[in-house]
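Entry: chain A
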Amino acid sequence: MNEHIIKDENLVYKKPSTLLDVPMHYCPGCGHGTVHKVLMEVIEEMGIASETIGVAPVGCSVFAYNYMNVDMQQAPHGRACAFGTGIKRVMPDRYVFTYQGDGDLAAIGTGETIHAASRGENILTIFINNGIYGMTSGQMAPTTLPGMKSTTSPRGRDVETMGYPLVITNLLAQLPGVAYLTRHSVHKVANVRRLKKAIMKGFEYQKQGLGYCLIEVVTNCPSNMKMSALAANEFVEQHMLPYYPLGDIKTPEEK
Partner candidate 1 sequence: MGEIRLMKGNEALAEAMIRVGCDAYFGYPITPQSEVLEYLSEQDPMSRTGMVILQAESEVAAINMVHGAAGCGKRVITTSSSPGISLMQEGISYMAAAEIPCVIANVIRGGPGLGTIQPSQSDYFQAVKGGGHGDYKLIVLAPSTVQEMVNHVKQGFELAEKYRTPVMLLADGAIGQMMEKVELFPQIPRKKDSELPQEWATTGRGDRKLRNFITSLNIQPEKMEEINLHLQEKYRTIEANEVQYEANNLEGAEYIFTGFGMGARICNKAAELGRAKGYKIGVIRPITLYPFPVAIYNDVASKVKGIFDVEMNAGQMVEDVKLAVSGKTRVEFYGRMGGMIPSPEEILENFEKIFIK
Partner candidate 2 sequence: MTEEVIFAGFGGQGVLSMGQILAYAGMMEGKEVCWMPSYGPEMRGGTANCNVIVSDEPIVSPIISTYDTVVALNQPSLDKFESRIKPGGTLIYETSTVTNPPTRTDIKVIPISANETALELGNQKVFNMVVLGAFLAERKTISDEGLEKGLKQALPERHHKLIPLNMTAFAKGKEFVK
């Protein structure tokens, strides 16, 4: 080994100090890992790790507290926004975020999401939309695309009987309590950078007390899409993004 090249000035990649040095349980190529890292980078760079409280969902990211070195609680399936509300109301000077999958946020927890947003709770939600139930192995999610196969829509999602995908982020835009809604992805480096900026804004807006902020990340689930990581990212680009187009949906100026 060329020991001499291991120097700070040669460093091209490192984990933020806010991420604990433990192996993650996520499948290879899964978007969760990338989003965890970006989120923790922002918290490190903003210097707010000691005053941030996070909420983990039920879903693949249930163990987020094993990786993120910020105080965290793990909520029952769908109830992260109620947890976030409870925490923020008694600790108003802390930064509070929830981290939730699509089943958690837009199926079983739709009520909690909409009402937290409607009350304008000063919390930030990171919403991982991978179009499928990851943790329970590939059942249909509220965000599963029409025609998309899952273990509970093996012939493809039939909108006649299974209904349409719930584009919940756009739905939330109507609520006056909502300050910031934006949709991102992590399938390309440039997109990851944009997501990082958005998360930073989300915390900034929270500091200013502007209201509810939600950042949707359209991502993959290679294991349950039964594809390689690369193919899953292509699927995201070709099929998911047309249905869930990237970009800002609501900004504080429009509030």
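If you want to know what made the cut, all candidates are chains of the complex that A comes from, given by their letters.
The rule is simple: a contact is a pair of C-beta atoms (placed from the backbone, for glycine too) under 8 Å apart; a residue touches a chain by one contact, two chains touch by 3 or more; residues count from 1.
As the structure is a prediction and not an experimental result, all values here were calculated from the model.
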Out of 1 or 2, which chain touches chain A when the complex is considered as a whole?
1
Would you tell me which residues of chain A are touching candidate 1 in their complex?
49-53, 55-56, 62-63, 65-66, 68-76, 79, 82-87, 89-91, 94, 111-112, 115
